[in-house]
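Of the protein chains in this complex, one is absent; all others appear in place.
Note that the chains take the letters A and B in the order they are written out, and that residue 1 is the start of every chain.
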Amino acid sequence: MNFKTFAAFVGPSVFMMLLFIAFPLATVFKNSFYVTQPVYETVVAETCTPGFLTQTCVTEEKSIPRLDEDGEIVTTTSYVGLQSYGNVLELGRAWEALSQGSWAAFQSIDFWKALRFTLMFTLVTLPLVLGGGLAIALMINNASRLVKGPVIFISLLPFIITPVIGALSINWLFRGDGILTAFLEWYLARDVAMFAQAWTIEVLLMVYRVWSVAPFAAIVFYAGLQTVNSDALESAVIDGASRWQRLKYVVIPHLMPLIVFISMIHLMDAYRAFEEVVGFSSQGYVITLQWLTYDFLVPDEAGNRSISRASASAMLTMIGIALLLIPLLRRTWRDHKGGH
Amino acid sequence: MLKKLVMAGAMSLMASGAWAACAYENTTPIKSLSAGFQAWKAVTDAMAECGNFAASLDQDFREKQPEAFAAKPSLYHIGGVANSTMIPLLNAGTIRPLDDLVAKYGQNLTPNQLIKVDGVTYAIAMMVNAQHLMYREDILSDLGIAVPTTYAEMLDAAAKIKEAGVVDYPIGGTFKTGWNLAEEFVNNFLGEGGDFFTQGNMPNINNEKGMAALEVMKALTEYMDPEYLVSDSTYVQQQFQQGKIAMANLWASRAGAMNDEAESQVVGKVIMAAAPMGSAAPASSLWWDGIVIASNISDEEAEAAFQVAMEGIDEEMVKANNDLAVWLIPGYEPGALAAGAAATAAAGARPYPASGPMGIMHTALGNGISAYLTGAKDAATTLADIEAAYVSAAKEAGLVK
Partner (left out) sequence: MSSRALQQPLGLRLTSASFLAIWCLVAAFPIFWIVVMSFKSPVDAYDPNALNVILGPNTLAAGKGLSILDIVLGIVVIWVTIRLCARKLPGMVRSHAPGGQVVFGWIIAGLVAVLGFLVVFFAILPVVLNLLNPILGPLGRDVIGMTPEHYKTVWIDRGFSNNFKNSLIVTTGVVTVSLTVGTLAGYGLARSGSTLAFWILIIALIFRALPHSVLVAGYLPVFISSSEWLSPVLGENAPTLYGKPMAVIAVLVAINQPFTIWMLRSFFQNIPAELDEAARVDGCSHFQAFRRVIMPVMWPGVITTGLFSFLLGYNDFLVTSLLLDAQNQTMVPAIAGMFNRETTTTDQVVAVAAAVSITAPLFFLVMAFQRQIVSGLTAGAVKG
């Protein structure tokens, strides 16, 4: 295929990605090195607000942005280098905390707190999703033909359900005297509060993630199991391989490309976990990197947002994902070269 | 059962379509953007009766409003704002002075409703809201406890209720990390007579007033549901309705739900009282919600929009929705449910000190306080860290040099 034909085929797709992903991304990259702020003036003003029956009036100094002739806010943009990255990372404080050997002080810095949990979240759920998915796939494969259809159907439910709704529905089960908390209380015969300490919330977030992603892994693995070479399996049986050995030496190598695929998708998605924090309102105990970025970005009630720090935090998140993906990317490169 | 459903559906369609109670027919297309809670639903429904009106009740309104009003022409004519969300619009000059329009069409407004900055009216307030004490009258009188007026008395009462074991948790609190938790701190800090800023927008919370506010909050959590860091107003309201708590400093707009037969098991048992006193003022802050008109629209559109807005906040709407909120509009009859808000204001509660820096402070408080309540940091470190977070964000915003 020559370049022109190739360009015609991929053109529309590349154009859309450039316009809606690459361009905003370039802006984010630029914003992380610059700070834009309004020019404020200090004025004394009287503000009157309603009270009961009579108004309350307060006279105080206020910072008000200057407006130009067109009524636009006058802003200045200045290059700050790596300062915003420094403000996110707070390396000085982090180093001080670590050199004193105080893990608690280190974990009180937002970025490192978020990084710790995001990494743990990603790395703990990965094997659970792979293992759980494979187990479910094997069990479905084992099941009799009659129940296969319904079972696949039920297995797919957690994956297709709208994430916001999935998180809320699990939230309702555990929140306060939710039905499953009540069950746990009855089973353990003690008072249980799932949202009262960090570790139970961490467990809940991970359980939710595994619950919603394992079905996807299971279906992909199940599809892969249909193409396992039965000759290879039978000769393994003849060689006296146990069930476990056949799984380890025949089935899993066959599924290896799928395992890489699922791992890649899962690493990317788990590293930018966000819905869980919002859905379970866990921000009082644990936060993730994307939640931190979002928190910088979303305006407070007075309309301020920390665009520069949000951009820096987003770039740091991206660097993290790139690092996690390197081993898998190298494999893809080898496959790509080998395939042609 | 299902036949009833069809019937009811048909009836509700007829009710909404056939009858409109606006005094005139609006011919200019008008759009509004506001928060989505019940009071706004009532007000925008009343506006819609005039015709040619489309309301956006949006939970992301505060993210969209500054941008949408800055567009030329503005995407919306009418905006619904509160103390704090008016600040970015006012700063950017995207809402217009209303004095002319008030003189022309605002005969029914009371002076109390006019939000003035340096003598110029920029918004029309329609309701106020404040957190105040709600308590289970039956429990307190059974145990012979007087109505608490300070937090010290409230803690004593909580100890007695806990001992008697009549409810799951003596106290409920809107302590959800983020906006709610910060608001509780603001209430207590104002109650101690604190001021959030010194000269040049520098923070001023790391002092004995800030410590006192934090200590009160921590003492209260001892008597709360241990999941207090995820409980918002709706959750506390539910706990009240299900008879799980006996006292809470809850929003006035939630009072009506206590007597809602369909969902409450404590109808008539919850009484409204003033917010507990801090050492200087009630531990509460007064909020208002109201209407602004965009500046980037033609004067004719502004006039039409203002007229529609006046129809939305008229006496008729208030009469139909009396218990939805503590209205400022003539015709409102403050019942027992509004007594708490009224007593809180009468005791000298201060308005929420909305400003640009305060927006940043509120966020920093919301993110920082949970570390103290969970015991990860002591009070002084918590306040120092919040001040540091505030300064670094305010520097980026250009508010602190």
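A few notes on this one:
Note that in this section contacts are C-beta pairs under 8 Å (C-beta built on N, C-alpha and C of every residue); 3 or more make two chains touch, one makes a residue touch a chain.
As the structure is a computational prediction, the values presented were derived from the model and not from experiment.
One chain is not displayed; in the complete assembly it touches the shown chains A, B.
Of B:Glu67, B:Asp99 or B:Asp138, it is B:Glu67 that touches the chain left out of the display. Residues of chain B that touch the chain left out of view are 1-3, 5, 8-9, 12-13, 33, 35-39, 54-60, 63-64, 67-68, 70-72, 75, 232-234, 237-238, 241-242, 253-254, 257, 260, 262-263, 265. Residues 1, 3, 5-6, 8-10, 12-14, 16-17, 19-22, 24-25, 27-28, 135-136, 138-143, 149, 151-158, 160-166, 168-170, 172-173, 176-179, 182-183, 211, 215, 219-220, 222-228, 230, 233-234, 237-238, 243, 257-258, 260-261, 264, 268, 271-272, 274-275, 289-290, 293-294, 297-298, 310-311, 314, 317-318, 321-322, 325, 329, 332-333, 335-336, 339-340 of chain A touch the missing chain (whole complex, contact as defined above).
Note that in this section only the chains that are shown with their structure count from here on.
Each chain gets a centre from the mean of its Cα atoms; for chain A and chain B, those two points are 32 Å apart. Of all residues in chain B, those touching chain A in their complex are 62-63, 66, 82-85, 87-88, 91-93, 111-119, 125, 128, 176-178, 181, 201, 225-230, 232, 235, 239, 286, 288, 295, 328, 341-342, 345-346, 350-351, 353-360, 362-363, 367, 370-371, 374, 376-377, 385, 392-393, 396-399. On chain A, the positions that touch chain B within their shared complex are 35, 37-40, 45-58, 62-65, 67, 71, 73, 76, 84, 87, 104, 108, 110, 175-176, 193-198, 280-285, 295, 298-304, 306, 308-309.
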